[in-house]
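Excluded from the complex is one protein chain; the other protein chains are retained at their positions.
Coming up: chain A.
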Amino acid sequence: MRPRLGAATRRQTLGALAGLAVGAAAPLQGETFAGRYALRPQAVAPGLWLVRGAAAPMAFANGGAIANCAILATMAGPVLFDCGPSRGYGAALRALARRLTGRDPALVLVSHLHPDHALGAAAFDPALVAALPETIAQLERDGPAMTDAMFRLLADWMRGTELAIPLRRLTPGLLELGGRRLHLVALAGHSGGDLAVLDEASGTLLAGDLVFHDRAPATPHADLARWRAALDTLAALPHRLLLPGHGPADPAGRAIAQTRDWLDWLSEALAGAAAQGLDMVEAGAQPIPARFAGLAAARYELQRSVAHFYAAIEAARLPRID
């Protein structure tokens, strides 16, 4: 491997130099990155597997693998719903899907723009990767900065991950592939474009990050009013099982209500903090009700949400004094 310093991007150059160091007789660093994604599929319905993400904030320790993915077998090859945070994860997911179904993936659906769901697309032919037009537009706008942020946080886990923009634009409605009937629902609120999929055969609703389960919802691109409306739509879709974007599968119909409860509480808590004249640090330090004790990453997501919303709430509330 010969690094072309003039033409290469910084990332490619670093990768190339790392390659040289590994190949050299006497490595400069004794440390070699040995991270591997160990994906454990959970069969949740005939021909449908859930691959759980860690119930934790994104961190080097979990390689960014915090989001759920799903694998749906079809006679034309498996359909993947979300593909993880990095090329390495995407490749591991592709290998897992092949092991489970005996075929290479026919289609990769990206539920929304967030990097823990979308950047694994780097492991696939972009022609196989599909998303809603709003998601594609958001990826084009925010993808490069999100990718940089992921490299900063996850370092070698991200090796080789170039932002891959999905080439297939989805339209809502029925998608029939290899004998499997999938109903695509175009929503928004968690982000500017949120894809949900209802698998007709199993009655499973793949909700993406519109629904969190036993894990506090994240709000970096959220519009809480639209999110609530999307939850209404999802609740009205008859389903037997729900796969949330984060957290365990929900056969009992709890997760939609739990997500709504958190969003309602969050809105009230932030407005209440502003009404008391609290600063952002204090707004993020306020008590979290006991009913949310079972939600992972609750304090972390509350403080992130303060960063996302508080300045605007305050600007709308404080009167002019000049």
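Here is the rule we go by: a contact is a pair of C-beta atoms (placed from the backbone, for glycine too) under 8 Å apart; a residue touches a chain by one contact, two chains touch by 3 or more; residues count from 1.
Criterion: contacts and distances are computed from a predicted model.
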Chain excluded from display, named as in UniProt, from "Sigma-70 family RNA polymerase sigma factor", "Quinoprotein dehydrogenase-associated SoxYZ-like carrier", "G-D-S-L family lipolytic protein" or "Multiple sugar ABC transporter": "Quinoprotein dehydrogenase-associated SoxYZ-like carrier"
Touch criterion as defined above, residue of A:A149, A:L174 or A:A225 at the omitted chain: A:A149
Missing-chain contacts mapped onto chain A: 57, 59-61, 149, 152-153, 155, 220, 276-277, 279-282, 284-285, 299-300, 303-304, 306-308, 311, 314-315, 318-322
